[in-house]
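Missing here is one protein chain; the remaining ones are kept as they sit in the complex.
Chain nomenclature is as follows: A and B, assigned in order of appearance, with residue numbering initiated at 1 for each chain independently.
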Amino acid sequence: MPELIQPNKNKPGQHPIIPTNETVELSESEIKQINDALHHVPFASGASIDALKIIQQHRGWVSDACLKALSDHMKVSTADLDAVATFYNLIFRQPVGKVVLHPCDGISCDLMGGKKIRKCLSKKLGIGNGQTTADDQFTLIPLPCLGACDKAPVMIASEKLFELMDENSVANILKDLSSKAGDKS
Amino acid sequence: MSEQQAPSNPLTRFITDDENCWTLEQYQTHGGYDGLKKALTMTSPDVLETIKQSGLRGRGGAGFPTGLKWSFVPQGDDAPSPKYMIVNADEMEPGAFKDRWLLEKSPHQILEGLIVGGFTLQADIGYVFIRGDYYLAIERIEKAIQECYDAGLLGKNIQGSGFDYDIHIHTSAGRYICGEETALINSLEGKRANPRAKPPFPQVAGLWGKPTIVNNVETFCNLPHIINFGPDWFKGLGRCKDAGTKIFGVSGRVKTPGLWELPMGTPIRELIEVHGGGMCDGYKLKGYLPGGGSTDFLTEEHLDTPMDYDEIGKVRSRMGTGTIIVLDDKYCPIEMVINLVKFFAQESCGWCTPCREGLPWGVEILEKIEQGRGEMCDIEQLEALTRFAAPGNTFCALAPGAVEPLQSALNYYRDDFIKHIEQGCCPYEAGEHNHD
Partner (left out) sequence: MTDKVTIHIDGVAHEVQAGINLLQACLNLQIDMPYFCWHPAMGSAGSCRQCAVMHYQNAEDTRGRLVMSCMTPVMDGMIVSMANEKAVGFRATAIEAIMTNHPHDCPVCEEGGDCHLQDMTLISGHIKRQYPGTKRTHLNQQLGPFLNHEMNRCIGCYRCVRFYKDYCGGDDFNVFSSRNRIYFGRAESGTLENEFAGNLAEVCPTGVFTDKPFSLKFSRKWDLATSPTVCTNCSVGCNTYTAERGGVLRKINNRHNADVNAHFLCDRGRYGYEHVNHNDRLEKPWKRNNEQQKVEVLNASSAAKQVTDWFSQGDTVAVGSARSALENNAALLKLAGKGNFYAGVTDVELEQLNLLTQAAHNLSLLSLTNIEKCDALLMVGEDVTHTAPRLALAIRQMTRNAGLDKAAKFGIKPWQDEAVRNIAQDTRSPFYALNTHATRLADVAKQNIYLPPARQLSLLLEVEALLSFPDDKDIASKEAVAIAEDLLAAKKPALVTGTNGANPQILAACIRISTLLAQKNENSGFYCATGQANTMALGILSDSNQGLDALIKRLEDKAPKTLIVMETDLYRYFSDDVLDTLLDKVTNIVVLDQLLTRTAQMADLVLPTTSYAESHGCWINAEGRLQQSFATMAAIKARLPAVQWLQSLSGCHTNEQVLAWCAQTYSELAPVQQLLETSGSDFVIARQPLRSTGRTAINAGIDVKEYPPAQDLGSQLEFSMEGVPAFRQHQLKEFTSPPTGVWSPKWNSSQGINKQLESNDSSNNNGILLFANKTTDASSNLETDKSAISSDGLSICPNHHIYADDELATYSTSIQQLIPTATATMCQAQADSLGVKNGEPVAFKGKGHSLELPCAIMPDVCEGVVLVPMQQFRQLGNKATLTTAVRSAS
């Protein structure tokens, strides 16, 4: 079955031979947010998902070095954290571009031509699913049903929902997102 | 408490065109939190009894009677503590989009339901487990929770009732299986979202081993109104045996796809043809999934079936989330099944064999057929796989749900399968267009 590649999917097997020796330090605001999350749970491991999302919110993705830093801070082993990180779709264990495009590949969007939209995105950016453009602007990760089936086809990017997309609107949306990504960097 | 006309659209009457209809102020002007205030004047067992009498059934898909489910939670002084109450807002069923609407437009209604629920079972902590991609909904729920604390609707001694209750929000890291209540609990515990073995049921040992209730967004939304207007009013809302209203939706090639709050038992034809505006010009109805991606296909002949749990069951499908996905005559049904089974294979947690290995196997065969490489024996193999992943054979309901569209497609669209195999290609325009 053709792989629906997402950045976290093949992680554990991907770089098995060379462990990273990089280290990073968590920022003060990351630590503050993580400690808040730890506050709500009876065991540190309970805050694993929240903490991983906090790291990602700050850094775009969760590197091996971040995982180690988080492990040291939370006293939860890297294996336990990574077991969780690699399970969930929205935690990225590989670097992503400034904007992650999540076109919907749910059935309601596909019935309305969603496949064409994804193909169009892919063609315009020159990348396949799970890949990032050379300029690190965009990463393409289709997501299942985004819950806006009456406005199909749809896409989420930069925390915004784009509705009723067609092949003509793709270019404008990318242009718009691209300039925003430029602002961010 | 404002005395007001008992509404026929209790859930959506708060939803207006006003940009700020989600705020506490707007919610309260329409009678928001009246249900809670009334509940706080009652005893917890009385509230539970009212919910039981209303005949409310879970709106997440399985349709289990809510009051009955809740009655298993141990009560009394020696009951374990804390107790948890969780709103399952991790909507991810293909073709389901009703929860997002409620979350974005009426977050306070959900919170009110969650607080009423908490009071009913004397729970200590409520959680909103919300899909991580629902950014606007997350923002509004967060603001709504803050508004509640500011207004004394959450926290210590709510409205002077002596009832203490907190609500936290958990944004999901994305996994369809989190919609399964025990998988959701594992996810809240910071674990991989594998479903849990039952027994013990979450009502007695759920989150952190404590009594826990998980219900769908829409289920919670109904609670304040049931308390406010009474169980008899609620029962009277339905057009059939099932009580209350339901948010129904239609997506696919219809003229006006959307969501509507309508009485339980509204016929499918009315939903597709009246509310959905009928098929788009140039398209004919080929079939539809009545309750989201994990329900069996129904066809034209079932259009007059009322949307209620039992009636849909009688025609061998499920009411599911009540959001209909319409298949038109230009889209290849096999292509549609591939999309669905692939989704479920992708979202399998990887715990049990029929789901983890069986679904990808099914996708493999379906793609072989769609690409014109199919053989007649593949149909038998697909049928065997649907039996393999049948209810009861798997650890949770994911794989049985996944094979529902497949098994019904093999039934209703068998000719299409045979045509693919005989012609050695996909006879549909869209299908052809879609693979390369």
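Simple rule for what comes next: a residue touches a chain if its C-beta (ideal position, glycine included) is under 8 Å from a C-beta of that chain, and two chains touch if they have at least 3 such contacts.
Everything quoted here is computed from the prediction, not taken from an experiment.
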Which residue of B:45, B:152, B:209 or B:313 touches the chain not shown here: B:209
Contact partner of the left-out chain, one of B:113, B:320, B:358 or B:400: B:358
Hidden partner interface residues of chain B, rising order: 175, 192, 196-200, 204-205, 208-209, 345-354, 356-358, 360-361, 364-365, 368, 381, 384-385, 387-388, 392-395
Interface with the undisplayed chain - residues on chain A: 1, 8-20, 42-43, 64, 67, 77-83, 86-87
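One rule holds in what follows: only the chains that are shown with their structure count from here on.
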Computed distance of Cα centres, chain B from chain A, in Å: 25
Chain B residues touching chain A - in the complex, by the definition given at the top: 91-97, 99-100, 131-136, 168, 170-176, 187-193, 208, 249-253, 257-259, 293, 323, 325-328, 331, 335-336, 339-340, 342-343, 345-347, 349, 360, 363-364, 367, 434
Chain A to chain B touching residues, read off their complex: 1-2, 4, 40-43, 45-50, 52-53, 83-84, 87-91, 102, 105-108, 110-112, 115, 143-152, 156, 159-161
